[in-house]
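One protein chain omitted, others in place.
And now, chain A:
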Amino acid sequence: MEEIKFSEKSLALVNKIIKRYPEGRQKSALLPILHVAQAEFDGWLSPAVMDLVASILKIKPIEVYEVASFYSMYNLEPVGKCLIEVCQTGPCWLRGSDDIVEHLQNKLNIKVGETTADGMFTLKTVECLGSCGTAPMLQCGAKFHENLTTEKVDALVEDLRSANARSSYMR
């Protein structure tokens, strides 16, 4: 198996992040570094990637696994190039998030939790993202798409498809 490693740019960032915490507290850097890792390695955290992070932070692999499995933004399985996350909590539901989810399911021809056959889109529902005043909304990578209508969703999906974009929280 090919050895995985961070690009030089990411490694510089990782080292910068570690320095934010006091001596001997490098484990504090775990969450931010997992974000860097997920962005670098195709949007998900494989065991090999988690082991790499553990070795950099000089902690046990289990300390990384237990954290990665706790937080909902870390994907422990491969996802599509674009992860579309639609908020479905009360305030968004009041303004029509059910319609947005249904529209996306029909448009992408997948159910929530699934990935399109071409590997382009994964559709997920999430809980309140702090955009209730501009509901309904979805997040794709770092970007929030707010005050959604089905037309806006169509345009977004077309844009992402034609750009063949990969979503990332880090951009």
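The rule we apply is simple: contacts are C-beta pairs under 8 Å (C-beta built on N, C-alpha and C of every residue); 3 or more make two chains touch, one makes a residue touch a chain; residues count from 1.
We adopt the following convention: contacts and distances are computed from a predicted model.
Engineer: Which one, "Fe(2+) transporter FeoB", "NADH-quinone oxidoreductase subunit F", "NAD(P)H dehydrogenase subunit B" or "Cytochrome c-type protein", is the UniProt name for the chain you do not see?
Structural biologist: For the chain not displayed, UniProt's protein name is "NADH-quinone oxidoreductase subunit F".
Engineer: Can you say which of A:35, A:103 or A:145 touches the chain missing from this structure?
Structural biologist: A:35
Engineer: For chain A, which positions touch the chain that isn't shown here?
Structural biologist: Touching the missing chain: residues 20, 22, 25, 27-32, 34-35, 57, 59, 63, 66-67, 70-74, 88-91, 93-95, 98, 126-135, 139, 142-144, 169-170.
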